[in-house]
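A protein chain is absent from this complex, but the other protein chains hold their places.
As written, the chains take the letters A, B and C, and residue 1 is the first residue of each chain.
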Amino acid sequence: MNTRSAWTRLALGVAPFALTLATTAAILMAMGENPLEAYANLIGGGFESWAKVADVAISMVPLMLASAGMLITFAAGLWNIGVEGQMVAGALLTTWVVQAIEAPSAVMLPLTILAGLAGGALWGVLIGLLRTYGRVNEIFAGLGLNYVGFALTNYLIFGPWKPPGGATMSGTEPFPRSAWMPLIGSTRASWLALLLAVVAILIVYVILRDTRWGLTLKAIGLNATAAYRMGVDTRRHVIFALMACGALAGLGGSLQTTAIYHRLIPQITGGNGYLAQLVVLLSGLRAQWVPLVVLYFSAVQVGSPRLELRMLLDSSLGGVLQGAVVLFFLLVNGFRQRVGLRDR
Amino acid sequence: MKIEIQGINKSFGAVQANADVSVTVASGTIHGLLGENGAGKTTLMRILSGYLQADSGEIRVDGGRLELHSPADAIGQGIGMLHQDPLDVPALSVLDNFALGLHRGFWQRRGRIQRTFFNLCRRFGVQLQPEDRVGNLTVGERQQLELVRLLALGVRVVILDEPTTGISEPQKRLLFETLHRLAEEGLTVIFVSHKLEDVEMLCSVATVLRAGQVVGELRAPFDRERLVEMMFGRAVVAPPFASRCTTREALDIQSLVVESSRMRMAPASLKACAGEVIGLAGLEGSGQRLFMEACAGIRKAQSGHLVIDGVDLTNGRYRDYLDQGVAYVPASRLEEGLVRGLSVREHFVLARQRAGFLVDWEAAEQVASARIAEYSVVGTTGSRVEELSGGNQQRALLSLLPDSLKLLILDHPTRGLDLGSGIWVWQQLHERCLQGTVILFASTDLDELVDNSDRLLVFSGGKVSQPVASAEMSREELGFMIGGVNL
Amino acid sequence: MDSAIIIETVRSVVASSTPLVFAGIGELLTERSGITNLSLDGSILLAAMAGFAMAYVSGSLLLGFALAMLVGALIALVVAASSIYLYQDQVAVGLVLTLLMADVSSFVGLRYVRLPGPSVPSLSIPGLSALPWVGTALFSQNLLVYLSYLLVLGVWIWLYRTQPGLRLRSIGERPEAAFARGIPVNRMRMVYTGIGGALVGLAGASYSLCVKLGWSHNHTAGMGWIALAIVIFGGWHPFRVALGAYLFGALKSLGSLMQPVYPSVPTQVFQAAPFALMIVALLLVAGDAAAIERRLPARLAPLVRAVFQHGTPAGLGRRFEQG
Partner (left out) sequence: AKGGGAGEEFVFGVVLVGPYNDHGYSEAHFKAAEYAQENMDNVRFVYLDKMNSADRPNTTMEQVVDDMINEGAQMILTTSDDFAADTDVVAAKYPDIPFVHFTGDHAKTAEAPENVANYMAQMEYGKAIAGCAAALKTQTNTIGYVGPLTNDETRRLASSAYLGASYCYEKYRGGDADDLRFIVTWIGFWFNIPGVTLDPTDVSNDLINSGADVLISGIDTTEAIVVAGQRFDRGENVWAIPYDYEKACEVKPEVCLGTPYFNWGPSYVRLIERAMNGEHAQTFEWEAPGWSNINDPDNSPVGFVQGDALSDDEKALLDEYIAALASGDAKLFVGPLNLQDGTEYLADGVDATPDQIWYLPQLLEGMEGASS
């Protein structure tokens, strides 16, 4: 097989999706459901109206930010499972600011953005310190801190930040309007949040492509010892990378509170930290592909409640559709490499 | 056993490592295999030992055709190989390494294995403790272990790929004695080396490879010039060493003590003048590496002082060392020196662009292309470093060094390089001395040490000698000091 | 607390940690061969679901365990094969499988949520269970617990007393050397990853058929990560891995036992404790064993070595390209 021909490349590009559809269709048919109906419902649920499109758009925001951050840590060769915790930290600091300060939107919104950036960055530094000075693998440091973050959220919601009417799992009191990100018309989408996500992706794209820092991170990811010998302070840059990722993810968490839920809820991250892992892998670690991949993920997410209402299929089908594509993408990639190697 | 290698071809991508190679090795002889770097020696031997599969060609043993698909097949046929770097498991004990692959049974019968081990050790005068961790042994000891293991397997053909790069004179003598004895017992030995005197001492026949092809075969006694010409296609002579030492004191090391998890070094002191070359002699793992790393700022010293050009750098940040003009060139180039996956150009950005937020790709390209031309690196600025050959990787690493340096530290600067490349590297280094750079280098090659340095520091088991002028040292004496005598 | 409570608690801890022992030992075998199977959290979930569903439908515990082990082995083999034959990053594939299998288990297992099904019976060992203290705590258990004792001991013997075990240790440490000694490295890696995966599957079924009976969404989530951390904490040594599993079980129990005792401490503290303690445990063993050893009196050396020495297989996670 000639892996360089345009047709082959197209076929290999489409293959992960085709394989995903084929496997899920097989499962659905085994369960006695009509897969075509399911897919139609899913797509319809995501795009049938402008309101739905707006829903898809806004749910892309935190995932884009988390993915943008994760691109940075990926460049440095880090498996940053701790993005969830970083989002939590951003959301917590944002909530604290909103509760502590009374101010008009023009002051409040920039403050919440800063709080999100700072909260996530601090959390990232914590993981970085554990990793560099504590020699704890970042996977476990990040994961453990995720759970700590959730416990902290619950503690705050049930303790110091409980609404006057009594604590529930539904979260804190709603934020005042001054802390709501401005919406597009009557939709749920916020233009400012979208703008922030797009800017973040662009910044990360430039950082990784054209800056010395991006190259430094790449060198650390590929060979930390050699990078250190060339004069790169590897520990500091690992911490910086986690900090930068944390800042973006923290902003994502912050926007979950100010643009989507308008309060702090227990699982404020919405699982976007874990999904970002899939997004970044599926984008082949390239920033320019992230928005498209996120669009797919968000559309599946927004479309799946309708699938359930109409066909009584469990929500986990959405997760299967997301995860399977990434798995097949990796496998097809491997297949391509294998065939490519034989070619030579 | 008589071995006939016939018409072997082997390519890696575009590189043809072996082209129609045919060699015949008579039974009971020690057969030399020579050639410059990248000539294809290791590849050929790996094919013979089942580690690699040839693209075409065949191997006959005592007239019968061999089908080798894995090292297991080769060992089954009585062919064993001692690899260029000891191919053992450092984390396991000597006895475990010895036993690994030796028996097919289920239980590990330690008593029986140990008896076999001791018997062989006694026979060949090898002294190894069965419970030692192999990672703690010297390279020489590891080679001995490998050899003993191969013999226990009952091999009839032993292949040794550059076995003398990391071992001491006494160890080398012991090895050669053993090999002679084996040959007398009827074993066939194939000996791969760059060192002509080793081949002269040991072999009765030598085959020379160049660019993957056999260029000829000579019998003892060998004509040195002819061998060199066959290897390189021309005569190669090293210019005599001329000291560039000045009177200005540039380096002052006072009672430096360094320790690692394995050893604690005795205090070492050294004063060197600008332009001086100091060789660090000793077996691998005798403390040279700790010493160099401390001098380079990569490792903290426990006590003592390091003063460069009047600036006390002791235990400063690594960056301060770099800024002060200290550079370190590690022995394992791809592990510690270069970043696999990055291009030559990107290396120049990392090593040389210190300011600015965005990368100045144009400037990087200019510097990179100028430097790789100057250092005759075969490759482009866009080549990834792992695509370069070993010798070219070393050239690239040297080309990355800043133009002016106060202290240049090199670990085995010519390890694995052939004669020609080695001479070229030393020309470059000696030129740096003209600018007043102090050079510290470690090597296990006595010739390299004596021929290229002003003075020597001898390391042995963590102890360090006073600096001695290399011109006043005989190789004999040096060999004893390395072995720990008179230190 | 009186001794009866302590003995009963220890007994519960041993029983409820048994799946972690299986998963930890399984991952130990896999990692000893040089492959990191990071899919544990998802594998355990899917295996728990599949094992329960099969036992529920067929009424046979054995079939349930068999299916779970098959599921675990297959997932592990995907990780190994995509690394060995398809050049993919083991960590990436493992993570994707973790997330994917959690959803697959929810989706496929929907019909089996909260159904009462068969469970592994308990069985006191005559004689041993009459011993004071340890009798009740260790030998008045169920069959799986005894199986886990045997497994830990067996794996130790395998690793340190047999030829195949020596070969296993070598392929994870230095695959090149093992290959040169005639060991088919990649084939062995597939085999051990499969076996390790099967044990992970066994862990899943132990949850749904023995420890946390039945199936529900995310029934065992988080346990796979704990098992992975325990392997590191245990320094890839079977006894220490088992000890790590029991320690973790004890900490979990402490969380619920301490809550009524300290009503003023926010309950969330106890809830997050296991995972926070996971980090602390890893911090503890991350120390430089040799450096610590040199600074302490020689008498303590064996203790330090036992606690801190971590034999990360040197070839872990590294692909090996056979010639």
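Note that a contact is a pair of C-beta atoms (placed from the backbone, for glycine too) under 8 Å apart; a residue touches a chain by one contact, two chains touch by 3 or more.
Keep in mind it's a predicted model, so treat the numbers as computed, not measured.
Asker: Counting the whole assembly, list the visible chains that the omitted chain makes contact with.
Answerer: Taken over the complete structure, the missing chain's partners among displayed chains are A, C.
Asker: Considering the whole complex, which of A:W79, A:Y147, A:W213 or A:Y228 touches the chain not shown?
Answerer: Only one of A:W79, A:Y147, A:W213 or A:Y228 touches the chain omitted from view, namely A:Y147.
Asker: Among C:G135, C:P164, C:G222 or C:G317, exactly one should touch the missing chain; which is it?
Answerer: C:G222
Asker: For the chain that got dropped from the picture, name the residues of chain A it touches.
Answerer: Those residues of chain A that touch the unshown chain are 45, 51, 55, 59, 147, 150-151, 154, 158-159, 163, 165-171, 173-174, 188, 260-261, 263, 265-272, 301-302, 305-306, 308-312, 315.
Asker: Since one chain has been left out of the picture, which residues of chain C touch it in the full complex?
Answerer: Listed in rising order, the touching residues are 5, 8-9, 12, 16, 110, 113-114, 116, 119, 121-122, 211-214, 216-218, 220-223, 252-253, 255-257, 259-260, 262-265, 267-268, 270-272, 274-275.
In this text, only the chains that are shown with their structure count from here on.
Asker: Provide the labels of all chains in contact with chain A and in contact with chain B.
Answerer: C
Asker: So which has more C-beta pairs touching, A-C or B-C?
Answerer: A-C
Asker: Take the average of all CA coordinates in chain A, do the same for chain B, and state the distance between these two points in whole angstrom.
Answerer: Chain A and chain B have C-alpha centres separated by 48 Å.
Asker: Could you give the separation in Å between the centres of chain B and chain C, each centre being the mean of its C-alpha atoms?
Answerer: The mean C-alpha positions of chain B and chain C differ by 43 Å.
Asker: How many Å are there between the centre of chain A and the centre of chain C, using C-alpha atoms for each centre?
Answerer: Their C-alpha centroids are separated by 29 Å.
Asker: Going by the touch rule set out above, which residues of chain A reach two or more other chains?
Answerer: Correct list: empty.
Asker: For chain B, what residues touch not just one other chain but two or more?
Answerer: Where chain B is concerned, no single residue meets two or more other chains.
Asker: Report the residues of chain C in contact with chain B in the complex, numbered from low to high.
Answerer: Touch residues, chain C against chain B: 161-167, 169-170, 173-174, 176-184, 288, 290-291, 294, 311, 313-314, 323.
Asker: Once bound in the complex, which stretches of chain A touch chain C?
Answerer: Counting only chain A, the residues touching chain C are 27, 79, 81, 130, 134-137, 139-141, 143-148, 150-152, 154-155, 158-159, 274, 277-278, 281, 314-320, 322-324, 326-327, 330-331, 333-335, 337-338.
Asker: Under the stated contact criterion, what part of chain B meets chain A in this complex?
Answerer: Touching chain A from chain B are residues 13, 298, 318-319, 322, 328, 330, 335-342, 346-347, 349-351, 353, 356-359, 400.
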